[in-house]
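Note that one protein chain of the assembly has been removed; the remaining protein chains are unaltered in position.
Up next, subunit A:
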Amino acid sequence: MSADLLELRGLSSGYEGSRVLWDIDLAVAGQDILALIGRNGVGKTTLLKTIVGVQAASGGQILLGGQDMTALPSHRRARAGIGYVPQGRHIFPHLSVAENLDAGLSACGTRTRGRRVPDYIFDLFPKLHEVRDRKGGFLSGGEQQQLAIGRALAGAPRLLLLDEPTEGIQPNVVDQIEQALRHAARELSLTIVVVEQYLEFVWRFANRFAAMRDGRIVKEGKTSESKASDVAAFVSI
């Protein structure tokens, strides 16, 4: 067994006949923070969806801690420790903030009974405590993003997948989210894969990166060894 928490072997995926991902091989070691970068439409979101299991893989394997996830439905993958913060947040709009967080506890599986949403989520995002009785659909974009991250953390994941966490969010909230993610990653020994267009943001806390082009991973490395401006070519149009 390898020391990698997440391992993708020859992973392919697509929608109705058109292939989006081609033979993706990727290994993410425990407690790594990997920035997944690339232009729009190169398959970053599809890759996250395929790992989460809301999009079926057409070939290859997904291993989490050495365990094969490829054939499992998404709720089993969530219970195995994959937390997901999707693009557009996907907050349950008619559930209150507290109920959205409670729903996140489902990833604890049979251990859900009698569990409460851990307090550290409100320490990370004090704003969520203020608005806890408000319906998710009535929150601002920044609040929804914090809630989506909080909901994923409530399920005590080992691996956190974030899809464009800064998209459409004001700069001061981006700072807050960055602080919270750094803190959570350190305290909870999280492994993170983050899809992001905003390179300066992601370079501040990712230690590795992988760049995608046309459904393939074309460059990998450490963020400390490549400058954000050098890989910007993969992102800009």
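Here is the rule we go by: a residue touches a chain if its C-beta (ideal position, glycine included) is under 8 Å from a C-beta of that chain, and two chains touch if they have at least 3 such contacts; residues count from 1.
Going forward, contacts and distances are computed from a predicted model.
Undergrad: The complex has one chain missing from view, so what does its UniProt entry call it, picking from "Multisubunit sodium/proton antiporter MrpG subunit", "Urea ABC transporter permease subunit UrtB", "5-oxoprolinase subunit PxpB" or "Aspartyl/glutamyl-tRNA(Asn/Gln) amidotransferase subunit C"?
TA: Options "Multisubunit sodium/proton antiporter MrpG subunit", "Urea ABC transporter permease subunit UrtB", "5-oxoprolinase subunit PxpB" or "Aspartyl/glutamyl-tRNA(Asn/Gln) amidotransferase subunit C" considered; the missing chain's recorded name is "Urea ABC transporter permease subunit UrtB".
Undergrad: So which of A:Gly38, A:Gly142, A:Gly155 or A:Gly215 would be touching the chain we can't see?
TA: Considering the complete complex, A:Gly155 is the one touching the chain left out.
Undergrad: Which of these, A:Val54, A:Val173 or A:Val235, touches the one chain of the complex that we don't see?
TA: Answering carefully, the residue with contact to the hidden chain is A:Val54.
Undergrad: Specify the residue from the set A:Ser12, A:Ser106 or A:Ser226 that touches the hidden chain.
TA: A:Ser106
Undergrad: Of the residues listed, A:Gly14, A:Gly43, A:Gly60 or A:Pro86, which one is in contact with the missing chain?
TA: Answer from the full complex: A:Pro86 touches the omitted chain.
Undergrad: Of A:His94, A:His129, A:Arg186 or A:Lys222, which residue touches the hidden chain?
TA: Of the candidates A:His94, A:His129, A:Arg186 or A:Lys222, A:His94 is in touch with the missing chain.
Undergrad: What is the set of subunit A residues that contact the non-displayed chain in the whole complex?
TA: 52-54, 73-75, 78-79, 84, 86, 90, 92-95, 99, 102-104, 106-109, 112, 151-152, 155
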